[in-house]
Each structure stands twice: as structure tokens, then as C-alpha cells.
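Yeah, one chain of the complex is gone here, protein chain that is, but the others are all in their spots.
Which chain is which? They are A, B and C, in the order written, and residues in each are numbered from 1.
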Amino acid sequence: MIGNGILKGLTETARNFFGSYVSKDRLTTVQYPEQKIPQIEASRNFPFLVYDGADWDAGMRCVACQICEKECPPKCIFIEKSKDKKPDAVGKAQFYPARFDIDISVCMSCQICVEVCPFDAIKMDVEFDLPTDNRFSGLLLDRHKLAKSNDYYHQIHPTEASAVDAALAEERAKTAAKAAAAPPVAAAAAKPAAPATAATATSAAPQPAAASTPKPAEGDAK
Amino acid sequence: MMTATFLILAAIAVAGSATAMSLRNAVHCVLALTAGFLGLAGLYLYLGAQFVGLTQVMVYVGAVAILAVFAIMMTHHPGEPEERFSRLWLSGFIIAAAVFLTLARAITLAFVASPASTTQAAAPSVTAQQIGDTLLSRYVLPLEIIGLLLTAALIGAVIIAMDPKDDPSHTEEEATQ
Amino acid sequence: MIALMNSGAFSAENLDQIFVLAKHALLARTPGMLQPLASAIISIVPLMIVFPLLFAITTILERKGLGRMQNRYGPNRVGPFGLLQPAADGIKALIKEDVVPAAADQLVHFFAPVVFVAAAFLGYSVLPIGRNMVLVNLNAGVLFFFAVGSVVELSVFMAGWSSRSKYSLLGAMRAIAQMISYEVPLVLAAVPAIMAAGSLSTVDIVEAQAGYTGIFPHWFLFTPWGIVGFGLFLIAATAESNRSPFDLPEGESEIIAGYFIEYSGFKFALFFLAEYLGMFATSALGITLFLGGWSAPLSFLSFIPSWIWFFTKLLALIFFFIWIRGTLPRLRMDQLMGFAWKFILPMALLNVFVTGLWRFLPAGPLNSIRWAVCAAVLAAPCIVLSQSLKQKKKLLLRTYHFAE
Partner (left out) sequence: MNPLEACLLVSALLFAVGLAGALTRRNAILVLIGIELMLNAANLNFIAFWRYGPHPEALTGVLFTIFSIAVAAAEAAVGLALILVAYRHFRTTNLDRMNHLKG
């Protein structure tokens, strides 16, 4: 019969229309600000810097190796190395980023920085509600805004976080074992290394930094 | 007697037509022309011929104006400069003025004899039924001829304006030439 | 109004004529000399208020209706259940900056929406909204309506051409081609009702449909040619007002917004107002021609005032348009034109013939035979025509002949 396609269509939309008043489960819309769809674990938005322990500055895993800065396709990461060193997640004395900016208006959340980071220092956040009143500085997140604790990381990506922690713990154990297996060599190496650094150090601050770095290293090893 | 509405409508009609003939841009001319046609339709309604006034609006403003505009769109050649008047424009105006003067002279002479008629003939109310009845009683032959003529014009215009490229019978001839 | 108050007789008759009595009460107060002008203004002003209000209500009805048809809510943020959404849209349209393209033709660009809205409003002067509630009882009312309707195409062209942009010109050309090719069937679909009522005046047409046999009204819809005529009229009306399956000119997905692409702010809202007013006007004419204008659908319901029936039928038709918009996909340009010239026009011509046949076949007891004959005469060609519309020929291999 001609036009039965149209009639079928009309009955379908009529059933939707009247059905929506009868049974509420037909309506699938989520009223966003009030209700929210539960976060899928693998979702990602903009990167953040992970730090262990309580102090975000000292515990930051990032060692400013700038691989992510080089790898980032839209070039939205900007890192300035620090002059001195601090122990990283594994306890080895490393540089740390004095300045670490990500321009999230440029970032396309492609997660390449996470993949290339050898120190698991940068991970993808799921926070998407980021309205700011200022278009430029509001969207340029500096080190402080980017730093988030490891247990927040556990909160948003539990499986991935636990895998990363397991790898880190294993690595810490390996370095501790290495440090324990070769303490005499390390001590000898440490003595000549210390005067060498004292001689070559130009700026006034090397003495305390140099002094502070060896001590925590032994502490961790025990 | 020259009532205000008659003057206004006549002014719209003549002004619209005059601007239609004098503007540089062809599309503006057609838009001014529609204003002239609307003024004319108002005149018909003022004179009591309601059916004719509405037909005028429907046929001219609705169809002929759009037709003219489509024709302008299709033949608009952006390259050439758009001078308005042909070379012998002065003689054209003189002839038109001469025609108008003779007509006006003839009209005024014809009416100088009869005084301004005070007896205002009541506007004969023409209903669509009356027009329909006379159309199908006294004028049934012209009605059929008009129907035939319109169909012929419709098909003729399409055949004339058809582009030789899409006309299948044409392409074989050109191919064989 | 006071005359009305102390009469106190709020019988059905008074309620039905409430606006007419109010107008007379107001007119009685105005000085003699101003009487004609005042009566015109008193009739026009409510029209100019009621139908834009109906436009506001329809925008919200449309968006919520479409939403519900697609299993979602539709606007529910502004006001309770989103009922203030039209106010929000209106304010937004007023506040938005009115950008006029530099290359645009200022005068024509400005006048296009004015002509469009004027033509849309003019159409309402001949439509009977209630018992003796028609603005102007023209003898050739329907002809006036179609004459004003044809002015709309010109304003569409003015809008499209004056914005000097390819998309708007393309949209305008598509819109005009569609409007012209669907105006012929629209007029032909209205002809049967005029033939049956024997007059072009809308009031006479409504009178011809008054009266009930038993409880059923004598609407023109309940005749074979009436059903087909009303169907064709609705299809042509949807196409005439560029809506739903025929909204090619403003196909958002293809050419952005058709002829009103270079309009913003209030002029853009004017175009929408005019388009919806055009839709209301054509569906109101459809009600007058086929659904008995303001008469009640069942005899015992005629105590309800006439203008309430008119607006309920209008809302029913508006919901039908929304329902069609929520269901049918958009037609391609060639399908649209083919459908108009190969199916709607022949059916409309046949319908006019069948109305003549209906008139001269014997009524009374042999009514069922008359019904059967007319229905058969209409149904057979309809099926044959629709079969021919189905694309039988296989589509040829697409050969790209570049700009030769």
C-alpha cells in the first residue's frame, strides 16, 4: 500500500511521544549539572603531575627530562630545569622542573606525554569542568595547579595507578638492593665525587645541596 | 473628483513605473516595478474591480516579477559595464513625451464638453459569482481559447528556453554534424 | 465592557460573541468621526497580539514535542518546564547585534523581512476566527489570501539576492522554485472547497459547512474529494511554508540557513516569525476550507464558543506539522520537484474533476454509491501515479564530466 512507510514512521514517533509521558525510562537525558554520568575509568582530559607523599613540591616525580616537551605534538608543555637536584621517586638525586606549564587551551589530550614519560610523572586527569573567566592566564596551568597527589591518581585510574605503584616499588627495591650491594664502592665514589663537585661548583649554593643529597640517599637505602 | 486615495494610488503606480524605467541596476528596476504594479492593483480595487485587482497582484507581483528576476539572474553578465540608456535615448524620450501630449490633449478635449459629473455613479459591486457566470455564459469561447493559449505558452516557453545540452534529441544532431 | 458586565448573561451565546460585543462596546464610546478607523484598529490589534503569541507558544511546543519524539526532554531550563524559553529566545534575538554584510544592498536587505512579515499578517484579514469574527469579509477572500501568499516569494528573493552571498542566493532560488511549484497545487487543492461552497468568500465557505446530520457535521473533509483535497492541501502547505520534509531551502546541514543566512538579531527573528505566521495562515485556511472553520466537531459540543474550536483545530494542525517534522526525512530537490509536478498536481486536477462528479451524482439514499464511485475514481490513479513515482530505472554509472 502506498505511504505505509510514512505511517510506520508516524506511529513510531507517536509511540515515543506518548510513551515518554507514560514511562520515564524512555527519556535517556541526564540533567548535567544536577546529575552526572559515572566516570568511565579510561576517560582522559588534560595531563597532571603526580607527586608522592604530602609535600607536592618535594614529592613530585617529574625530573624535568623534557622528553614530553619535545614529544608533545601541539607543543603546549613548557619546562625550565632547576639548577639544583632533589631525590626523585626512586631516591636518586635528579633535577626537578623549576617551571612546568601546560597550556590546556592548546593541549589536545592525546596522552603522548604520558606514554613517553620514563618516570611516570605525568598522567591524564579526568576533570573536564574547567571554566575560567580569563582566556589566557586562566588556561595556562603552572606547576602548582598541575601537581596532584598519588592517591588522587588512585582515585581516578585505580588499576593503572596500582600498576605504576607496583613498578615504582619494584624499582625502589632494585636501587635499594643495588645501593646495599655496593655501599663501599658507592662510599669511595661518593668521597672523590664530593670534592670534585666542590671544585667545579661555581654558584654559592652547591655546598648545602651537595651535602643534603648524599644523606637522604643512605636514609632510603636502610 | 480627485479623492486623496486615488491620488496616492496613482502616484504610487506612476512613481513605481518611472523608477522601474530609470534605475541602473536591473533587479532594483523589477522591485520598483512591483511597487508600480501594487499601486495599479490598488487603483483597480479603488475603482471597484476587486477580482481584477487581486488577479493583478497574483499574476504580476507573484509571477511576472519573479520571472523577470530569474531572467535577469540568468543573463547577468558581470563583465560588461552597465550603461543604462542606449545611444539614441533622447529621441526615445521625445517620442514618448509626444505620445503623452497627444493623448492628454485628446482626453482633455473629449471632456471639455461634459462638466465635472457630480452624479457619482455608485460603485457597482461585482461579485465573483457574477464574473463566473458571465465568463461561462457569454465568454465561454474566449475562456477555452485562453486555456489553450496558456498551455501552449507554457510548453513553448520551456521548449524555447531549454538548454540544447540537456535536450537528448539535440545532442545526436550535433554529434553527427 | 460595562454594558457586557451588567448584562450578566454569561450564556453560551454571550461567551461566543464576547469579542464582538466588546468591540461594539468600545466602538460605542469612540466619537462618530473616528468610528471606521477605531473599528479597524480594534480588530487588527488583537490579531497582531494573538498570533505572535501563538508563534511563541509554537516554538516551545515544537522543541519540546520534537524532543519527546526523540526520547529527550526538550528545553526545560528557562522557567517551569521550559515555558519561558520563547521569552529567552525573543530577548536573545533583540540583544544580538544586527550584522549587515558590507557588500549587501542596504535598502533591499532591510525591506525583505518587512515585506515578508507584512505579507504574512495580511493573510489573516480574510480568515474567520469565530462566528462573525472576520476582519474583512472580502467577496473574493480566498483569492486575496493566495494573492498575498505570492508576494512572499518576492520577499524571499529580495532577502536572498540582497545579502550578496552565494549560499543565500542558492537558498533563495531553491525556496522560490519550491514555493512556485507548490503554489499551483495549493490553489488547486483549495478549488474543490470553493466549488462545493459556490463562493470565494471564506465566511460563505464556513457557512456551507455548518449544520449537522445527527451528531456529525457537514464538513467538506467527510467527502472523498474532501479527504484527498485536505491531504494535498496539507502537503502543499508544508512545502509552501518551507517546513519539515520540504525544508530544503534552509537545509541546515547543506547550505547553512538558506536565504536568511546574512540576517542576524531582530531581522532573523522577524523571518522566523513570518515563516511561522505563514504556516498558521495556511493551516487556518485549511481549517476554513475543509474542517468547517469555527464549527464544533460534534453537534452537542456547539455550546463551547466558536473561537475556542478554531484555535483547538489550529493547535491540532500545528501538532500535526510538528509530528511530521519529527518523522520524515528531507526530500532531495529533484524528488521534491518531481513529487510536485508528477503526483500532487495531477491528483489536484483529478480532485477538481471528482468534485464536479460528486455534485452531479444523485445524493440522498444513493449517497453510498456516490461515495464508492468518487472514491474509486480517486484511488485508482493515485496508486498508478505513486507506482510511476518509484524510481524504476537503475541509476547510471556516475560519469564525472568536469567543467567542460
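Following the convention adopted for this analysis, a contact is a pair of C-beta atoms (placed from the backbone, for glycine too) under 8 Å apart; a residue touches a chain by one contact, two chains touch by 3 or more.
Since the model is a prediction, treat every value here as computed from it, not as a measurement.
Quick one: jot down which shown chains the absent chain touches.
Even though it is not drawn, that chain still touches B.
Name every residue on chain B in touch with the hidden partner chain.
1-2, 6, 10, 13-14, 17-18, 20-21, 26, 29-30, 33, 36-37, 40, 43-44, 47-49, 51-52, 55-56, 59-60, 63-64, 67-68, 70-72, 74-75, 77, 80, 83-87, 89, 91-93, 95-97, 99-100, 103-104, 107-108, 110-111, 114, 116-117, 121, 123-124, 126, 130-131, 134-135, 139, 142, 146, 149-150, 152-154, 156-158, 160-161, 163
We take it that only the chains that are shown with their structure count from here on.
Could you give the separation in Å between the centres of chain A and chain C, each centre being the mean of its C-alpha atoms?
Computed from C-alpha means, the inter-chain centre distance equals 61 Å.
Centre to centre, by mean C-alpha position, how many angstrom separate chain A and chain B?
Chain centroid spacing, chain A to chain B, equals 78 Å.
By residue number and range, which residues of chain B touch two or more other chains?
In chain B, nothing touches at least two other chains.
Specify, in ascending order, the residues of chain C that touch 2 or more different other chains.
Within chain C, no residue contacts more than one other chain.
In the complex, go through chain B and note every residue touching chain C.
So the residues of chain B in touch with chain C come to 27-28, 31, 34, 50-51, 54-55, 57-58, 61-63, 65-66, 69-70, 73, 125, 127-129.
Using the touch definition from the top, list the residues of chain C that touch chain B in their complex.
Chain C reaches chain B through residues 108, 138-140, 143-144, 146-151, 153-154, 157-158, 161, 173, 176, 180, 183, 198-201.
Which part of chain A faces chain C closely enough to touch in the complex?
Chain A reaches chain C through residues 2-3, 6, 9-10, 12-14, 16-17, 20-21, 26-29.
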